[in-house]
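Of the protein chains in this complex, one is absent; all others appear in place.
Coming up: chain A.
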């Protein structure tokens, strides 16, 4: 079932990438395939041939990637890591026809001496700024997603760090994004200040509205999960689901409406100002789509011809810092989740299980549990646990904690060092608990001690 779902998700992502990138050959913002091209040349036979060749190759890649996505069904035992690498390969394959089209267009540009415009000169309409104050949603509205998340917080029987963390994130992230939208630089489209003001106001209003809708949708989904966890009324679940879907659909509609109105206004512009950056600074990355690297260009956010996204100018120091922070953050996360536990496991310092007083104490930097000896009715020692599905908790491959559904024992609570194949199954008054030490010898000794205690009690 999981393989099937995984495949469906991959196929969906594959289709989304295809649909979003196949329009790269359209003439937009004075460019095709990231190459500046005069408007009359966009209809030229050779240019159209490059476009048609690109579309043909892009379709072939779609079918190849569809086949690759289906390998999960054909080879269900394929390692997840290998399948993840396959997804990267799929993304890279999409870039090949784009890079080829970009190269051919640049060659054609050179051959035909299309105008090369220096991207360091800018025309800026300074009257726009004065009209942007009322263009975005008032900050008071952003309290709504926080209040929704707060209701989830109050409803939860157990206030774990996840819930506390989410409450903090739902307050901080929309606030940061709101400030970013407020500080978005204005874009000069033409010499008509009225149109420039209209386009920029629409852009800010749309972004701020979509942010509000998505924040509300996210908070509603989180509340829905909290209600499910707390065994809340089913009617509430459906109400929350309904409103979450409404917010997502609203975001899509708002964005679609913005796209249509923007295109309509831009079509009326007779002499658009083109931000023609030197084409040598634009290229298609291996998996990241359009990339722009120009240290001489002061703009951080670059228009890449798409209505729904912009490209970061990786030549700017602030963008380099941002990328470094992301890589550093992800690295810390990977180290914290995988590498550090693996090192501890290797040193047999991952978990220590001992009988202390009247309790069995499971002590690890990542999890902990105390089981009263009086509650343990029976213990077993096993080397295999059989098939199991995680219902809620963590499984890093080094350790596994949380609630699991197993074929052999039904629903259990797990606190195990996964790579040490000696597991104590404790039948307690609170249900079945499976645990072990990161030293199989210690686990065996512990089992014998617990088994002895249970027999003596009988």
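Operating definition for what follows: a residue touches a chain if its C-beta (ideal position, glycine included) is under 8 Å from a C-beta of that chain, and two chains touch if they have at least 3 such contacts; residues count from 1.
Note that contacts and distances are computed from a predicted model.
The listed options are "GntR family transcriptional regulator", "HpcH/HpaI aldolase/citrate lyase family protein", "Amino acid/amide ABC transporter membrane protein 1 (HAAT family)" or "Ribose transport system permease protein", and the UniProt record of the chain not shown names that protein "GntR family transcriptional regulator". Set against the missing chain, the residues A:193, A:261, A:293 or A:375 yield one that touches it, A:193.
One of A:130, A:154 or A:176 touches the chain omitted from the figure, and that residue is A:130. Between the chain not shown and the residues A:67, A:185, A:397 or A:441, the one that touches is A:185.
Chain A residues in contact with the hidden partner, per the touch definition given at the top, are 118, 120-130, 132, 183, 185-186, 188, 191, 193, 296-300.
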